[in-house]
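For this depiction, one protein chain was excluded, whereas all remaining protein chains were kept in their positions.
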Amino acid sequence: MARKLGKIGDKFEDEDIMLGLEIRRVNSSALLSLLLPFAFLTAMYFLPLLILLSSSFLKDEITAQYYRTIFTEGAYINVIFKTLFVAGMVAAICGLVGTYFAVALSKCSSKMKTVFQLSLLIPLLVNPLALILGWTYLLQRQGVLNTFLTSIGIFGQPHGLLYNLGAVLTVMSYMLVPLVTFPIYSLLRSIDPQYFQAGRNLGAGPFALMRFVTLPLVGSSILASTILVFLLAVGYFIGPALVGGAEETMVSMLIENRVNYLGDLETGSALAVVLLVTVLFILFVLRKPLKMPETSIKFRG
Amino acid sequence: MNPEITKNKITKYSDPKPAFLGLKRHAQKVSLILLGVLLLIAGLIFVGCQRAEKTGQDSKEIVVASWGGTYQAAQRKAFFEPFSEKAGIKIIETSFAGEYAKIKEMVASGKVTWDLTVVDHSTLLRGIKDGLFEQIDYSVIDTSGLYGFAVNPYGVGADVYSYVMAYRNDAFAGSKKPSTWQDFWNIETFPGRRAMQRSARGMLEFALLADGAEPSKLYPLDVDRGFKSLDKVKKHVSVWWTTGQQPPQLLNDREVVITTGWSGRIWNAIHHDSLPITLNWNQGLLIPEYWVIIKGAPHKDAALQFINFALQPENQAILSGIMGLGPTNQNTFKHLPPEIANDLPTSPENYKKQVLMNAEWWADNERFLSQRFEEWLVSSAK
Partner (left out) sequence: MVLPLLVLIPLSFNSSRFIEFPPKGFSTHWVEQLLNVNSGWPSAAFNSLVVAFASTLIAVVLGCLSAFGLSKVPRRFGKFIRLSLVLPLVTPSIVLAVALYRVLLSLGLIDTLAGLALAHALIALPFVVLIIGPVVQQIDRTLESAARNLGAKPATIFLKVILPIVRPSLMVSAALAFAHSITDVVLTIFLTDFNVITLSRKMWDGFKLEISPDLAAVSIVSFVVSLITILVVYRLLRISDRRPA
């Protein structure tokens, strides 16, 4: 390990000098300190997942029948596609609206900024059930929105705003938009204004500025956040369960239904595994744009 | 301090062995911290387990799982609170939405935390087959006044309710009001959004009745015919509700104009919340419910004591007065005013119009049909 010396740019640390003894010393305490978290992870994460996996294959004998059912039964396929579709739409909405918010945020006066930021934090820090209650109240047939819109004449009569796709999209986007806005905003803030200056000096109008300055710098971040939203949306449970109709059943709801209500642990586990694998797969395939571990989500500084 | 450090520094450079000392010191500190944290977590777990055990040993309490909403509130008033006071046994309540799997899992895992719950007749039979309930020790139960159907080796009758139709009073212009399930299916004459229970049991019967099946010849159900009939109404159902409290709420919000529902909740909404809705007894499905003791329940004896209390006519009368539920003890009628006595699922007038749900048939078929129903619900045939 002392042979680590020599690469250009390597931080030259005292430990490296000593004949590998210091390094050994450091490493063992490092390993020890990682022991507990890892034990925790194994017990609480890897082990349960393993059990989950096994229960999806096992019912008196090892069989793949549950997976077969999932991939062949029309109803299940429907739900899977529906889930992907809804998650995709939510991601798109969040991407657009989130970026818009970020841009708007960067152009606000500092007082407005605080207010805006605080209100954007609401979906992240307030109990989702509270928020869904509010949305239910807003979107009910006799709810705030309907009553308001009919009284000022936009709606001829109360419309069904709840228990449908629109409601699910609205609620889910509402909950996930901050995840897009905050990273983009902090990125926007860190763009050297001299770029803009230079661009303007060269005669670029606002659109060109956006295309050539902002977008290249922020584009990958937008993409990364959108993908993150997609991943989270795919596994969403309470939103679709409480404001969606039967049409909007998502995989997560199926899992809950199979496990809790029908007692079909095997199918539920299989569905859960499929969900997890999908998420991990997308994560793996798109890991470059995401460059995850280093990007801190709550970067506001 | 100085000589120590010098010693360490020098020895680190020149002698491998004392490096072990350095290793030991650093690692010692870390392991101490780890140990401390480990103890902390272990302590938490220990405390946690203790809490869970505590409810087990205490024989001065029972855990009852009921169905929430106005029903449970009424049970609280009629049974839970008076019983607690009288017998000095604490009743810990919890609620669920009838998830059969939950009971099954509990018994299978051996960690039974509930003592008592209320299940309807078909669930009772199903649970008996699956070995989920304790046998009732009738030597300690006072069965005087109970109807025949209320005495089952594994459960004691709690109340009787119906799956019925309910609609808003202002929903349909004109004097003709929906009365049969054919009317429910009839969008032209009775327009408006519908809600139905997210359940094969009950909805299949309604679908068959809507399709013209003879009420006396419903069982065994022609399942395919039922699903075909359900297909016809599917696109008009905007909400498939899962909990008993939803139908009155949906009607109140005008989210739907007509729905299926549980007679108790609807009755209560009309008489106690003055909701402008009508309960239609015609072509309803009668369902008796039973108190059951989960197999392996920690407080069996106290549970039996409670059941005894719940069978007393005076107490049942309170429940009937709040929820309009049919009592299982005939003597209850002595305590009920005629307006209520005639407006129960089991009142002669209403009884005639309804069909008794075939519990045996559902005990055999519910599992499979629930699955089929869920799949039907999400399939794209709209």
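Going in written order, the chains are labelled A and B, and every chain counts its residues from 1.
Basically, contacts are C-beta pairs under 8 Å (C-beta built on N, C-alpha and C of every residue); 3 or more make two chains touch, one makes a residue touch a chain.
Since the structure is predicted, the reported quantities are computational estimates derived from the model, not experimental observations.
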Residue touching the undisplayed chain, where the options are A:70, A:102, A:184 or A:275: A:275
Among B:84, B:242 or B:330, the residue in touch with the chain that has been omitted: B:242
Option from A:79, A:102, A:120 or A:246 whose C-beta touches the chain left out: A:120
Touching the absent chain when the full complex is considered, from B:273, B:314 or B:360: B:273
Touch residues of chain B, complete complex, unshown partner: 1-2, 4-5, 25-26, 29-30, 33-34, 37, 40-41, 44-49, 51-52, 55, 63, 65, 67-70, 72, 92-95, 97, 109, 111, 113, 242-243, 245, 249, 252-253, 273
Hidden partner interface residues of chain A, rising order: 1, 11, 13-14, 26-27, 29-34, 36-38, 40-41, 43-49, 51-52, 55, 118-138, 140, 142-144, 147, 174, 231, 234-238, 242, 252, 255-256, 259, 268-269, 272-273, 275-276, 279-280, 283, 292-294, 296-298, 300-301
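One rule holds in what follows: only the chains that are shown with their structure count from here on.
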Gap in Å, rounded to a whole number, between the CA centres of chain B and chain A: 34
Of all residues in chain B, those that touch chain A in their complex: 12-13, 16, 19, 22-23, 26-27, 29-31, 33-34, 37-38, 99-102, 104-105, 193, 198, 237-240, 253-255, 367, 370-371, 374-380, 382
Interface residues, chain A side, partner chain B - complex: 18, 21-22, 24-26, 28-29, 32-33, 35-36, 73-76, 78-79, 82, 140-143, 158, 160, 162-163, 245-247, 249, 254, 257, 259-264
